[in-house]
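In this view, the complex is presented without one of its protein chains, the others remaining in place.
Then we have subunit A:
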Amino acid sequence: MMNTNIQTSSPIVVSIKDRSKKIFNQLGMLIILALLIIIMMVFAPNFTDSSNILNVLKQSSITAILAAGMTLVILTGGIDLSVGSTLALTGVISVLLSNAGIPPVVAMLAGAAVGYVAGAINGFLTAIPKLPSFIVTLGSMTYLRGLAYVITGGYPVVLASEQFKFIGAGKILGIPTPIYVMLIVYIIMFIVLKYTMFGRHVYAIGGNEEAAHLTGIKVNRTLIHVYSISGLLAGISGVVMAGRLFSGQPMVGIAFELDAIAAVVLGGTSFVGGRGRIQGTIIGVLIVAVLTNGMTLLNVDFYWQQVVKGIVIVIAVLLDRLRSRT
């Protein structure tokens, strides 16, 4: 009570500024998404068909799962370029295992585990010898992709198991399975970031690694976990992708990491680390998905779609910069 009396006006004003900034942070991108949806509803034929909406969600689910992991990594101030390659490798491995007679569920878990290990290696190299994550994951992006080619000889491996296909192409209550996977990932990620110590440590490390260390946070361990989770989610994406494509393909997922990064940035997560939300990321994913889908429905030339997507990403980064300047 006493405190409020002594308060000078400045902290209050700052907090209003803070709050309006926060609202802009959260709503800014949501407004853009809403506008996009309205535009598409008006101009794009069949956009509101439930089949089209499910299609948009299904198509964005892979990027969304990758982007969830990417959000964690970027929150610590790092980057993970290897998720696209991890996705390819884990897809290939899980399909090969399944085809070799291993139960589909076990094969899928093995695929996810491979992703986890690949991520753990990234995390270890980033945390302990303190290599820049950009370089570590640039390397693993290349060698993981290479491994996928080596294992398959460069050819797609056709998936035999019907049960396996369910994870990518099946439906529960009329809704495609990948959408469930995506939802579960985001719910868990939301809880992890907001309600677990690990999640708060991620923010603390991204904001100020030195201070986090001095606060007794196990910085290295947390970083290894972060990259491991990114790898794990890439592994899960790989398995879902394989189920959807009915095959493990070594060349799948090229440049997916860039889509994921774009979604994270669109969602308002700061590249410097320490600031951002998982809710923002899903909005970022949906903005790209709606944009792409709408343009396709509007018969926008595929090449032009690329141009528009690129411009949107640049504008998003611009917004990020404007926001972090004050």
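In this text, a contact is a pair of C-beta atoms (placed from the backbone, for glycine too) under 8 Å apart; a residue touches a chain by one contact, two chains touch by 3 or more; residues count from 1.
Just so we're on the same page, contacts and distances are computed from a predicted model.
This figure omits one chain of the complex; the name its UniProt record holds, of "Anti-sigma factor", "ATP synthase subunit a", "Amino acid ABC transporter ATP-binding protein (PAAT family)" or "ABC-type sugar transport system ATPase subunit", is "ABC-type sugar transport system ATPase subunit".
When the full complex is taken into account, the listed residue touching the unshown chain is A:191, out of A:34, A:128, A:172 or A:191.
Within the whole complex, the absent chain has one touching residue among A:128, A:172, A:187 or A:211, and that is A:211. In the full complex, subunit A contacts the hidden chain through residues 3, 6-8, 10-15, 17-18, 191, 194-197, 200-201, 203-204, 207-208, 210-218, 274-275, 326.
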